[in-house]
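The complex appears here minus one protein chain, its other protein chains still in place.
Coming up: chain A.
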Amino acid sequence: VVPGETALAFYKAKNPTDKPIIGIATYNVVPFEAGQYFNKIQCFCFEEQRLNPQEEVDMPVFFYIDPEFAEDPKMAKVDLITLSYTFFEAKEGQKLPLPGYQ
C-alpha cells in the first residue's frame, strides 16, 4: 500500500450459530503510532450489522495511509501496519465505549 493512495481490503465474518446476531465492530491498529496515519474512508465498523444464521459476509474497508506517514522519521522502520477488527455482540441499549465518538 502506498501512502496517499486509496486502498481496499476485505475481511470475512461468519455467524456459525442458528440465531441472527447483531454485532458492532471496532478496530485497532498496530503499531500504535501508525494509527494516527490510518484514515478510513468507509468501513463496516461502528454501526450495528446483522448476520443471519450461518451467514457469511465480506466486510470491506476503504482506506488510505496519510502521506505524511512517509515524512515521519519515527515511521521510517515501520513497513508493516496491522489492522484488526473485533466484532462484539450488540446488546440492546448497550453502547460501545468509544472515546471521541459521540
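Definition applied: contacts are C-beta pairs under 8 Å (C-beta built on N, C-alpha and C of every residue); 3 or more make two chains touch, one makes a residue touch a chain; residues count from 1.
Keep this in mind: contacts and distances are computed from a predicted model.
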Omitted chain (choose from "Dihydrolipoyl dehydrogenase", "Basic helix-loop-helix (BHLH) DNA-binding superfamily protein", "Centromere protein S" or "Cytochrome c oxidase assembly protein COX19") - UniProt protein name: "Cytochrome c oxidase assembly protein COX19"
Positions on chain A where the hidden chain makes contact: 1-2, 5-8, 10, 22, 26-29, 32, 35, 39-52, 55, 57-60, 62, 64, 98-101
